[in-house]
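Data first, discussion second: the structure below is written as C-alpha cells.
Note that one protein chain of the assembly has been removed; the remaining protein chains are unaltered in position.
The block that comes next holds chain A.
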Amino acid sequence: MPTTLTPPGTRGRTPAPAPARPPRAPAATWVIPLILGAVTVFGLWWIDVRPAAIAAGFEDITRLLGRMFPATTGPVPELAALVVETLQIAIAGTGIAALVSIPLAAGAANTFTGPRWVQWLCRTLIVVSRAVPSLVFAIIFVRIFGLGPAAGALAIAFHSVGMIGKMMTDVFEEISAAPREAVNATGANRFQVFVATTFTQALPQMTSFVLYRLDINIRASSILGLVGAGGIGVALQRSIGSLDYPRAAGIIAVIIVLLLVLELISNLVQRAVSEHAGDTKHSMTFPPGKELSSPGWNAPRVGRSAGLLAGVVLFILSLSALSISPDRLARGWENAVAMLTGFVPPVFTAEIALGLFESLVMALTATTFGVLIGLVIAVFSTDHLVKVPVLGWALRGVIVVVRGVPDIVYAIVFVAALGLGPFAGFLALAISCTALASKFFTDALQNIDPGPIRALEAVGAGRLQAFVAGAWPQFVPSFIGNSLFTADLALRESAVLGIVGAGGIGFLLHESVTSIDYQSTAGILIGLIVVVVTVEQMARWARRKVI
C-alpha cells in the first residue's frame, strides 16, 4: 500500500520543496463527513433526542432488567440441539457465501482485467444480494426447497454474498499492485496471478470477514423461523414474544459465549495468517524446503493447514445436514415462479418513499455516533497503538457482549424507558452501529503495517503523533469503506424501528410480506436497491480519491 507520512490537514502550511509537496487533500475526506454531519444534525432534530428522558426512565429500565433474572436456559439438551442446528445452518450458509464471493469479488474489483460486462455483472450481483433482505430470500426459497434448514441456509448464503463480496472487493482493490505486476510480467495467466498475489495478500482480511459474517449469521438466525427451521435465534424470538425474559437472557448468554469463541478463533486465525499481526517481525510464511522451488513445513504452516482442514470438514458436515431432495426441487421451481409472478408489477407508494427516508436518516445518524465511538474503542483495543494487551482483550470482550444482545432487546428496554417513538429506536440502532463499527475498525487496524508507527516512535514521536502520521493514512481507505458499510448494515437493521413504532422500511417490508402484498414487497426492494447502490457509489467515489 502506498503510504504517505503526511498527516492530513497540513496542506499549505509546509513550505516544502516541490518533489516532496504533500498531495492536495482529496475532496472526499471532507465532503463525506460534511454530509454525514448535516444528516446527523437533521436526524437529531427529527428524532427529537431528549437525553433527560433517559434519566427519567432509568427506573423502568432497571425494573425490566430485573425481570430478566435469574436467567435460565431451559432444558440443556434441548438448548444444545438448538445450538448445533444454528451452527450447522450458519456455517453452511456462510461457507457457501464465501465460496461464491471469491470469484464475484475478483471480477468486481477495479483491478479486474477481463471483459467489462463480467465486471458489471459481478458488481450487480453483489449489490442486489446485499440490498435484498434475507427475509425475502427466505420466503422465496421456502417455496423452492420446502420447509427446513436448506431454505434457511440458502437464504443466509444469498444475502451474505453481498457483504462478503463487497468487503473482499474493497480489499482486493486496496492491496499493493507491485506483486501482481511482477507475477504478471512472468507471463502467468489471470488465474495464476490472482492466486499467487491478490488472494494470498488478502487472505487475512478475507478470513476475518467470513468469520464476522458467521458471527452475524448466528445472531440473525431468527429469520429461520420463517422457513420452518429452528435454531437459537427462533427460540430467542419466541421467548421475547411470550415475555419469557429469563429464558431470553439465558439464550443471549449462550449466544455471547458462541460469539466469544468465534472472536477468539478469528483472532487466532488472523495472527496465523496476517503479515502484521505479530508485533514487529516480518513473518516467514513458508520456511525453505529441500529444494528452492518447494516450500518446507514449519509449525505455523502445519497449524494453518490443520485449521483449513478443520474448517473444510466442519463446512462439509454442515452441508450434509441440509437434506435437499431432488424431486422436491423439481416441483419447487413451479411454486417459486407462481409466487414471483405475484411480485409484478411492483408498487411504489409515497409511504414506501417516506419509510426509506426515515430509515436512511436514522441509519446515517446512528452510524455517525457508532463510527465516532467505534473508532475510539478500536484504537484502544489495537495492540500496535496502545500497548496494553489486557485493555484490548477487555474491550473486544465488551464489544462481543454488546453485539450478542439482539437489537430487539435494546429496543424493548428503551421503549420501556422512553415510550414509543424514534428516540428509542435511534438508541438501539446507535448501540448496534457502535458494536459493528468497532469490530470492523479493530480488524482493519490490526492489519495495518506497524512499520511507520515503529519508525515514528523510534524518532521520539508521541502516541498521538504516531497514530496520526503512522497509522491513520493507512487506515483511511478502510475507515471510509467500513463507515459506509456500517451505514449500509444499519439501514438493513432498521427493522428495529418497527419494534418501537418509528416506522421505517423494515416495518413496511415485514407488513407487506405478512399480508402477502408482494407487489409492495417488490416496490420496497427496488427502493432498497436504489439506496444501497447510491451509498455504494459514494463509497467507491470516496475510496478512489484516497487510495
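As a working rule, a contact is a pair of C-beta atoms (placed from the backbone, for glycine too) under 8 Å apart; a residue touches a chain by one contact, two chains touch by 3 or more; residues count from 1.
Basically, contacts and distances are computed from a predicted model.
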item	value
Hidden chain of the complex, named as in its UniProt record, picked from "NADH-quinone oxidoreductase subunit K", "ABC transporter ATP-binding protein", "Phosphate-import protein PhnD" or "Cation:proton antiporter"	"Phosphate-import protein PhnD"
Residue among A:Gly397, A:Gly419 or A:Gly451 that touches the chain left out of view	A:Gly419
Residues in chain A touching the chain absent from view	27, 31, 34-35, 37-39, 41-42, 44-48, 50, 57, 60, 63-64, 67, 139, 142-143, 146-148, 225-228, 230, 234, 238, 240-244, 328, 331-332, 335, 342, 408, 411-413, 415-423, 495, 498-503, 506-507, 510-511, 514-517
